[in-house]
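Note that one protein chain of the assembly has been removed; the remaining protein chains are unaltered in position.
Letters A and B name the chains as they come in the text, with residue numbers starting at 1 for each one.
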Amino acid sequence: MPFNLLVLASLAYVIFLFLVAFAAERRAERGAVGWLRSPLIYTLSLSVYCTAWTFYGAVGYAARSGLEYMTIYLGPTLVFVGWWWVLRKLVRIGRQQRVTSIADLLSSRFGKSNLLGVIVTVISVLAATPYIALQLQSVTLSFGVFASATPDGWAKPDSDVTSIWVAAGLAAFTILFGTRNLDANEQHTGVVTAIAVEAIVKLVAVLAVGCFVVWGLADGPGDILARVDASQMAEWHMQPSRWTGLIFLSAAAVICLPRMFQVLVVENSDERHLATASWAFPLYLMAMSLFVVPIAVVGLELMPEGSNPDLFVLTLPLSQGQGGLAMLAFLGGFSSATSMVIIAAIALATMVSNHIVMPFWLRMRPARVVSGDVRRLVLLSRRLSIGAVLALGYAYFRLSGGSEALAAIGLISFVGVAQMLPAMIGGIFWRGATRVGAAIGLTLGVSVWFYALFLPSFGADAVISARMMAEGPFGISWLRPQALFGVDGMDPLIHALFWSMVLNTGAFCLGSILSFPGPVERVQGAAFVNVFDAEGTGPRGWSRGQADAEDLLVMTQRILGDDDSLGFFEAQARAQGKAGYLPDPTPDFIDRLERLLAGSVGAATAHAMISQLAGRAAVSVEDLMAVANEAAQIMEYSARLEEQQGELTRTARQLRDANEKLTQLSVQKDAFLSQISHELRTPMTSIRAFSEILTEGDLPAEMVAKYGGVIHAEAKRLTRLLDDLLDLSVLENGSVQLNLDLTNLRDMIDRAVAASSHTRPERAFTIHRDLTSEDMFLRTDSDRLTQVFINLISNARKYCTADAAELRIVVRHKAGRVTVDFIDNGTGIPKDKQDLIFEKFARLTDQTRAGGAGLGLAICREVMANLGGKIGYLPGQWGAAFRVTLPLRLEKAA
Amino acid sequence: MARFLPVLGTFLMILPMLWGEDDSDIRNTASDGIYLLIIWIGLIGVAALLSRGLRAQGDEGARDPGREDR
Partner (left out) sequence: MGRQVLVIEDEPNIAEAIKFILTRDGWRVATHPDGASAMAAVQRLQPDVLVLDLMLPGLSGLEVLRLIRAHPDLAELPVLMLTAKGQERDRQAAQQAGANLFMTKPFANAEMLSAVRGLAGL
């Protein structure tokens, strides 16, 4: 097959994947997620577990070690078929805490400690680098196979060029779809969809090659079994330690691998997808491994001596002249390699960016959290991290020379990531687990792995000298890398797995028991362990009111962009009943915000950023009590009950209050209606009686005139009353339109004095004023204020009992408030009536009726309230005294 | 029941270790392979049956509050 055609085919395939990812992303942006987030896609995306190692390497593994390759799939099968409740807990926690990676999970669980985040990130990068190199190698090798005429083509002269192109291409793809946006959910619909497509391609490819081998080259399953018995694979060594150890190892890896965590937890959009995945993913794994033995057997039989069994999937069809099938196999292998690299790069880049770059940057320039464009920085650091991860993989590939059996590298990587298992499982099931325990356990486990497995994997004398391997460092025999503590003769991998896990778990438990968790750690521990009970009522780490909502908004905008941030803030404000304003920085709100930000930059960074604005995270005593022990849960429960009861009591009291108020209002309304009725009927009675009298005729002219006058006066009284009532109702409703302008107080009083001179004009009435003190400009509704003045002056004229009636008007101005006092020299108002006079229809004496309906002062009170001031009776003066208080400048319509 | 499945599966999977002839870890590939495949398919089948229960169970609490503000 021409090499160019191959390149063309792979390019076309990559472009196809691009389009798939692009279309999915567009669809998701439009909100039409639909099947993009279906259980099927989820299950298929989990297939990143099956890398090129599976695709190519499983056959080689089987050719070398018989059925042992199955352990790699049996482990995950066990986890998925039965322990989905562990996975479900992880997924629930991941969603509730907006976990972005496995490093984030551990850092968040153990008190948002960035130290742990860094440790886990380093482990992940360390473990993933050979693995990524492995994928590059497999793609390069498969290219080489096609390029060379011979089916067993090893590294071609152009393999370096090929691999660098592959690495660069993968980096570009990952950056394009993995860091397009800084989504708070850290989900990549496009990438996941592309991965799902690749999952189908690799499954179809393996099945196609398998069917070709079983039914094309052999005569069906029976023939294959016969060939197995006849081949060198007829018997295999089952080492019990390796068999169980590898099952455990792969079971651990399927949870702990950063890329698996990414698709399993971070990209999960619905917990229920796990239900489908619980059987569908094992089914996928079984289908992937079904034809491994047949291909290995037939390959060993047909291929020339010394062929690399790792490439049988590719070379077997090729050697049989099946170019199309070989191309399919190539694309399958290509898919396996690229999907792993893409997801791993995204996962690792998120970790590196969130746990190493961001905290470092935050420490360097803390002031820029609010002012700088964090969003761009985060994306940039992710992109650079992706590039760096792939560059590391490439470097490892170049350095190691790419000759190891594929399976070996994969297993070494597995042991590395399995070190996170104790901290993770302990973290989600054991409240007592502490940061110290996790850190020590992880460090110890990784050290053992590094020393006993990783370094020796480079080969004798590469990093560790052969002498040291044989005799231990400095001749200390119990520190021999592959025989720690004198445990000799064990399989090196199982040896390293055993010791690293034992020491890791031991140190984790011991460290946790001996150390005390910090406050944030306790809170987070409870939130993780009790994720299913304490939904939505997660403990809060923030105290009220230290952060400014606007600062928080600015910071959020810098990270999430304007639309998302505003949307979130508005939603929260609505929830607080403050629609249209910024939400109050309540602990609850800050907690939500922190989790939202954690979805973008990781828990530790988000915590640190908010700490800078909100002050130190204060964990209240109640929070600590609530998480201290199991008894606290009962307290929590009873507290909730108490709270509910309290709420019921409050509601009942509110109802009672409302009822009382309603009753009172009803009584008032009755009295008011009765009053109005009286006030309206009284003039009507006179009008009706006299008009009937007049209608009957034959009255002397002067009587007609007199009675006509009465009717006229009473009609006027009626009109005035209606006017007042209307006025009052407008004022009370607050729907009065105020005409604010600047008017001189003296002019207003002048007008009021002139207008009220019509009241009892026959009486002698003196008004004392101080014109200079009155000379000031008020910003108010001058007509309304004058109305109040008229009322007060008229009242004085009407009711002042002194023979020589006098009224003093005194104006004072102090601190933006103006008081105007109206004091007459009458008898004043008795103390017990002073409160009453401002009520409606509160006429004190009916004898001295002067045509008012008793609404005057009530109107005055309402006017003053509308003008931002008040009117009150001023006791302790000689006569009746009223004080009007109002602002010098009324700013806006009340 | 579901929690017990992996335990059963593990037991069945390491069972071949006990079959070997005395003091020998040499095993027959074909028969072991078929045995393991049967176990595998069995596990998948049981898991598929159990997952119905999981789905029903998950319905209650699946709408988690962590993302309700999106």
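The rule we apply is simple: a contact is a pair of C-beta atoms (placed from the backbone, for glycine too) under 8 Å apart; a residue touches a chain by one contact, two chains touch by 3 or more.
In this text the structure is predicted, and so the values were computed from the model without any measurement.
Remark: the absent chain touches shown chains A in the intact complex. Only one residue in the set A:Val20, A:Ile687 or A:Ile829 touches the chain that does not appear here, and it is A:Ile687.
Among A:Cys50, A:Val378, A:Val710 or A:Ala880, only A:Val710 touches the chain left out of the display. On the side of chain A, touch with the chain left out of the figure occurs at residues 674, 677-679, 681-682, 684-690, 692-693, 710, 713-714, 845-847.
The working rule: only the chains that are shown with their structure count from here on.
Separating the CA-averaged centres of chain A and chain B is a span of 35 Å. Put simply, chain A touches chain B in their complex at residues 66-67, 70, 74, 77-85, 88, 92, 95-98, 184-185, 225, 228-229, 233-240, 243-244, 247, 270-272, 274-276, 278-279, 282-283, 286, 290, 293, 532, 535-536, 568, 571-572, 592, 595-596. Residues 2-7, 9-10, 13-14, 16-17, 20, 25-30, 32-34, 36-37, 40-41, 43-48, 50-52, 54-55, 58-59, 61-62, 64-67, 69-70 of chain B are the ones that touch chain A when the two sit in their complex.
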